[in-house]
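Supplied in structure tokens, the structure appears directly below.
Here the complex is missing a single protein chain, while all its other protein chains stay put.
Take a look at chain A:
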Amino acid sequence: MQTDVNELEQLSQKDKERLALTGLDLEMTNRCGSFFQIDQDVVHTSCAAEGIEILPIAVALEKYDWVSDYCWKAVPKDKDKYTEYVAKQEMPQGVVVIAHEGARSETPLQACLFLRQEKVQHVHNIVIAREGSEIHLISGCASSAQKEHGAHLGVTEIYVGKNAKVTSTMIHNWSPGISVFPRSMAIVEEGGIFLSNYVCMQPVKKIQMYPTARLAGKGAVGRFSSIVVGTPGSHLDLGSRAILGAEGTSAELITRAITTGGTIISRGHVLGETDKTRGHIECKGLILKDGIIHAIPEIEGHLTGTELSHEAAVGKIARHEIEYLMSRGLNEEEATATIIRGFLDVKISGLPEVLQKQIDDAIDKAESGF
């Protein structure tokens, strides 16, 4: 356990609010563990759940020699210039979450990465869910309200063991001058389940990511859900990939994208390498104002026993849907907001209340310009 309460208390009220929007619960009422990094300093780690540990990466590597076996195994060091940058750091920072065999917690663990002053924040996170364990992570990434320019480079390696389950909900709340390059990869063993949720509804300069799940064990399941809003000036190049690498594996990639003037590239790739596998990509985009939504769903089958499908639709809200709701007494703004809320409903479990409110606020803002 390590806590620097002063650091947390010193944050301005505005920064605390920004953190709350990413799902960070400073009171820890609905959290079983917590990790908090400001720039390159780990200021807080704690965990109350039995069999589950949250450790700064340096501590984890020291405590368990086997943790190094998981280091740069899923994400290659030389994947691109960003991974190379993170790999060459002499003082790597980031969080290691370990759920020991059979350990389970339905209450989420939170990891918060806050960019306050430094030009570049780099993290290397490792999540190890051993056989039969179950954990829910909420990772919030944000930048200080005063932070105008900067970059966040995050490498995350997730190992879902046999019959283990990992839910990872990532909420981004950056500023218009920040560029973000997460590099994530999950390896899911036999009977394992990996659920990844991603929400980004605030302005950002650029986000580029393509998290991948390799379903390596029999019957493993992967699911990516993304809710994104592209505001004017934002460039979001997002995607998710699932590799169906063992018999009986299945994956679903779901995206809801709204642009109010920004550019969203929504990629998706399901690769069916093995027999008796199923994969589906669903991308729905709404253009509320001039902006670009470019959906690029790819399905790639390498043999007869894989069943892959995709559906993508980009457009505006259908006028007759708005009018239908108006005939029940809702005014045009209410009807529009009701339809957009429905559009964004992809059933993200474990979504914090403040975030739900943030989504509602974002919709209200979006709708005023509709």
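We adopt the following convention: contacts are C-beta pairs under 8 Å (C-beta built on N, C-alpha and C of every residue); 3 or more make two chains touch, one makes a residue touch a chain; residues count from 1.
The criterion applied here is as follows: contacts and distances are computed from a predicted model.
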Absent chain [UniProt protein name; select from "Zn-ribbon containing protein", "Bacteriorhodopsin", "ABC transporter ATP-binding protein" or "Stage V sporulation protein R-like protein"]: "ABC transporter ATP-binding protein"
Contact with the hidden chain (one of A:82, A:210 or A:343): A:343
Absent-chain contact - pick from A:120, A:145, A:292 or A:325: A:325
For chain A, residues in touch with the removed chain: 318-321, 323-332, 334-335, 338-339, 341-346
